[in-house]
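Shown next, in structure tokens, is the structure this report addresses.
Every protein chain but one is kept in place in this view of the complex.
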Amino acid sequence: MSADKTLSPVRLTMRAGPGQPEPSPALEQLYRGFEQELLVPLWTEIGDLMPLHPHSKATPHLWRWERLVALADQAGRLVPVGRGGERRAIALANPSLGGKPYATPTLWAAIQYLMPGEDAPEHRHTQHAFRFVVEGEGVWTVVGGDPVRMSRGDFLPQSGWNWHAHHNAATRPMAWIDGLDIPFSYVTESQFFEFGRDKLAPDEMSTPERSRSERLWGYPGLRPASRPDPLPATPLLAYRWADTDRALAEQLALEQEGHAVTLGPGHAAVRFTNPTSGRDVLPTIRTEMHRLRAGARTRSWREVGSSVYQVFDGRGNVRVGERSWSVSRGDMFVVPSWQPFSAQADGDAALDLFRFGDAPIFEALHAHRVQVDAA
Amino acid sequence: MSADKTLSPVRLTMRAGPGQPEPSPALEQLYRGFEQELLVPLWTEIGDLMPLHPHSKATPHLWRWERLVALADQAGRLVPVGRGGERRAIALANPSLGGKPYATPTLWAAIQYLMPGEDAPEHRHTQHAFRFVVEGEGVWTVVGGDPVRMSRGDFLPQSGWNWHAHHNAATRPMAWIDGLDIPFSYVTESQFFEFGRDKLAPDEMSTPERSRSERLWGYPGLRPASRPDPLPATPLLAYRWADTDRALAEQLALEQEGHAVTLGPGHAAVRFTNPTSGRDVLPTIRTEMHRLRAGARTRSWREVGSSVYQVFDGRGNVRVGERSWSVSRGDMFVVPSWQPFSAQADGDAALDLFRFGDAPIFEALHAHRVQVDAA
Amino acid sequence: MSADKTLSPVRLTMRAGPGQPEPSPALEQLYRGFEQELLVPLWTEIGDLMPLHPHSKATPHLWRWERLVALADQAGRLVPVGRGGERRAIALANPSLGGKPYATPTLWAAIQYLMPGEDAPEHRHTQHAFRFVVEGEGVWTVVGGDPVRMSRGDFLPQSGWNWHAHHNAATRPMAWIDGLDIPFSYVTESQFFEFGRDKLAPDEMSTPERSRSERLWGYPGLRPASRPDPLPATPLLAYRWADTDRALAEQLALEQEGHAVTLGPGHAAVRFTNPTSGRDVLPTIRTEMHRLRAGARTRSWREVGSSVYQVFDGRGNVRVGERSWSVSRGDMFVVPSWQPFSAQADGDAALDLFRFGDAPIFEALHAHRVQVDAA
Partner (left out) sequence: MSADKTLSPVRLTMRAGPGQPEPSPALEQLYRGFEQELLVPLWTEIGDLMPLHPHSKATPHLWRWERLVALADQAGRLVPVGRGGERRAIALANPSLGGKPYATPTLWAAIQYLMPGEDAPEHRHTQHAFRFVVEGEGVWTVVGGDPVRMSRGDFLPQSGWNWHAHHNAATRPMAWIDGLDIPFSYVTESQFFEFGRDKLAPDEMSTPERSRSERLWGYPGLRPASRPDPLPATPLLAYRWADTDRALAEQLALEQEGHAVTLGPGHAAVRFTNPTSGRDVLPTIRTEMHRLRAGARTRSWREVGSSVYQVFDGRGNVRVGERSWSVSRGDMFVVPSWQPFSAQADGDAALDLFRFGDAPIFEALHAHRVQVDAA
């Protein structure tokens, strides 16, 4: 029942300080007893374990798109895609999370890369996923037998437990980013995975302009009468850039006309949602596209939970906690929990930022908080 | 406290029959006592009051569009539109509802008619409303200062307590239909009304191609990040025919390709929904557009609650309870609660049916039932 | 299709007034056309149909308990209880609702009376019901085979579509009140009814102290782990007076100790709720017990929707709209929609008021409003 003393992973050290008991031989003996019985007192841990506010283990960090693409391209030549490895996906590893492939404690962010003619084999998993395309085209994702083409600016959610594969029918490699809740599922130990077919069916080897999911669901405010019930995640498999771009442009135009529809002056944003519920597109991941008018800047704010951003277009400056960077197309960075974030577009062009974060987890559990910093 | 005997509205008669007490002078005296004290026993009422299933007071009935338009046009020349009368709206009066302007016990359905240059003055009410346009254009509805143009096939929801007015800027009169929950609000005594401005502002005297609400909300699955919360009714003020038509066409095409997306063979249908919740567009009114492929027919089914249909396009035959009619563009008919309904498109063209009904009331109260009749 | 002119229920009369068209022969002809086609214009109806706020058709009215019991007792001797009549229930008929057995436009309120040894036969209906006992005991209700005893102060909800019967095993007659949503179901045409067994089973011919439902559900905050999902209505079939009384007494005691837990000074109230959801005990009916400390009075307030009150104990004065009455045990009165209501306890004893109303209907449809009048 109790662990061998020499093997116990618990290690307790008497320390001085507020709230700490006076070191003594008896205390030393007590701590050895705790170790032997696999016990840890609160009083030695509380400062780290129950901080006054979130102190993220993660660090603000930036990855340059040119470096990501260069390495992905190198991997394209060296690393085959196939069963077992499943995907040529290369994940951002937050520098202070011990070398694990975690952009933040809850989020996976990766660049995925597919060479001409390659297939990423079919599988499914309960982790929720999406693809976002910052450049290129020619690849499609086959979801439950429905081929969905991918082009610059498109957002493709992939809710958990749907079969999916990728195929590149173009003559050039293509890169895009994947976002998943892999770390969250991993630490909470709630994930399932299944392998699917090794090859796609002939009718999945080409892609139409519009996927079946878009033909069924891709209309504002309309739903098939045969599908009246709410679904936990979106049935719409592609949110096209033309819509997203227009929605952002119109928000800024409406703002100019005097209507309070933006998040702040010159700061438009749309959220990708599940049309069967109006809620976030995936149960664990919030996804948004933000646009800052040339020269505009956001308020500085902090939230419970973490986010990953990718610059979709434009140039600007972003500030995360103590760090700040000049950014341009494709650059990716993380905003850890409760770290202040702000952004400013350069004076000559709008700045478009794609963002994904874990806010739906905290909202579902009544644990979300947002704090806007004084201007 | 008790009513004067001669004035009591209660009238009780001794009757023979199962569950009825034996007539006697003492019973007669008891019934007079009930009348005097404003009391009614269950045993004399139960058969009508608590039937085995809904027996609607309403009757299946059809109104021909040509007659509706002819009379509306006549009214256009004789009846001014203005404060007090508020709208040149002419309501369907179900023949068995005592001459009241009720299409069904819960629903108001009317043809509204506006002459060139006319304005219907601004007001607001808690009754939920919509406009549906079977023909014509040139009128717009101004909702909270947002002019929304109206064209054939467009559906314009108007949730309760929004200021609204209409203006006809065309050189011809225009007709459309209004649907509201006026009878429901009336019998449940839950309605409020306020008069608004008598004249529109100059910038409301023309209408853009797209209303502000469409510019903000009219994208599949996207919502402004500044509007994250569910709303009781839709903020999208126009559902355009191009979208509705395409959604129906795609459902039928997908069915042809082997996908189970229709309500039944050759029977496509879309529901108009609130993008902030995925639920019905209005809290009390369900609205749908149905399309039957040429020659197709629906199953016969019955529901708790009533509906009003308008033929949007095509020709066919509809059956409601014991009645059946050949129908064509613009014709309107009612389906009372728990009456079987079925429809068949003529062999040479699709039949498009716009439908509105009170199902959300019963779903919200866990009282909805649907029964599909044996084929 | 169109009704014979002479039979049309529609009757339109040219009138002068704001918003009315100028009478003329042409208008007369138009109105005849409307009648023939079963049409009613809005402009002749709007004042009544769309009032500025609810103007209830119902009238404030009081029924004295002594008169109710006297007539029920007379009925007990003259009117047998059995299949067909189903129940010896005698309903309050609001004086301005045309002699119908409606306490308000949505609510049924009746005194039910059972003689020693009598059985009210089993049936079920979708209408939601409850029993409330102002005096007496000895009767029980058998719900789905579960006998539930009834005693003074007990509240017994009976959600729709449950089989139920009543049995009086005592040596004396017993009276209680029934509340149902019969008028609401009737006007919205949403009700079903089935006859059950004619005789109870032997093990249903006696009643234990606690029903099975109470043994399973009657614990604060506890639910059977085998029943984890929300139910549309309460599974708890009896809310006992001992609990209700204590909850009210404690609210007043806590108020005395300085805690803001009452509805107003000296005005305690508990709501009967569905333990699987925390919501109202029945989907369409709110039920509450109010207690006014001796001498205390409520604010005057008005609500969308109607209520029926019964004085459970004490004496006081109540004011409804333009009416006011001195009331004592058992007296029943109605508060129509949007009529102001207030109550005051006499100086020598608390006043306990049982109340039921239709507020859940309006809350579910986002149509509820409450207005507290200036003090």
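The letters A, B and C name the chains in turn, as written, and every chain counts its residues from 1.
Here, contacts are C-beta pairs under 8 Å (C-beta built on N, C-alpha and C of every residue); 3 or more make two chains touch, one makes a residue touch a chain.
Computed from a prediction, not measured in an experiment: that's the story for all the values here.
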**Message:** Using the touch definition given at the top, which of the shown chains does the missing chain touch?
**Reply:** A, C
**Message:** Please identify which residue in C:I182, C:V270 or C:I285 touches the non-displayed chain.
**Reply:** C:V270
**Option from C:L78, C:A169, C:M205 or C:L254 whose C-beta touches the chain left out** = C:L254
**Message:** List every residue of chain A that touches the chain not included in the displayed model.
**Reply:** 1-3, 8-11, 17-21, 24, 26-27, 30, 33-34, 37-43, 45-46, 49-58, 61-64, 67-68, 71, 74-75, 78-80, 82-101, 105-106, 110, 125-127, 160, 182, 184-194, 232-233, 283-284, 304-306, 325, 336-338, 358, 360-362, 364-367, 369
**Item:** Where the unshown chain meets chain C, residue by residue
**Value:** 212, 214-228, 230, 234, 236, 239, 243-244, 246-247, 250-251, 253-254, 257, 259-263, 269-278, 281, 288, 290
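Just so we're on the same page, only the chains that are shown with their structure count from here on.
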**Complete:** Strictly by count of touching C-beta pairs, the top pair is B-C
**Most remote chain, CA-based centroid, reference being chain B** = A
**Message:** Measuring centre to centre with CA averages, how many angstrom lie between chain A and chain B?
**Reply:** 44
**Asked** Just how far, in Å, is the C-alpha centre of chain C from the one of chain B?
**Response** 29
**Request:** Please report how many Å separate the Cα centroid of chain A from that of chain C, as a whole number.
**Result:** 52
**Asked** So which bits of chain B are touching at least two other chains?
**Response** none
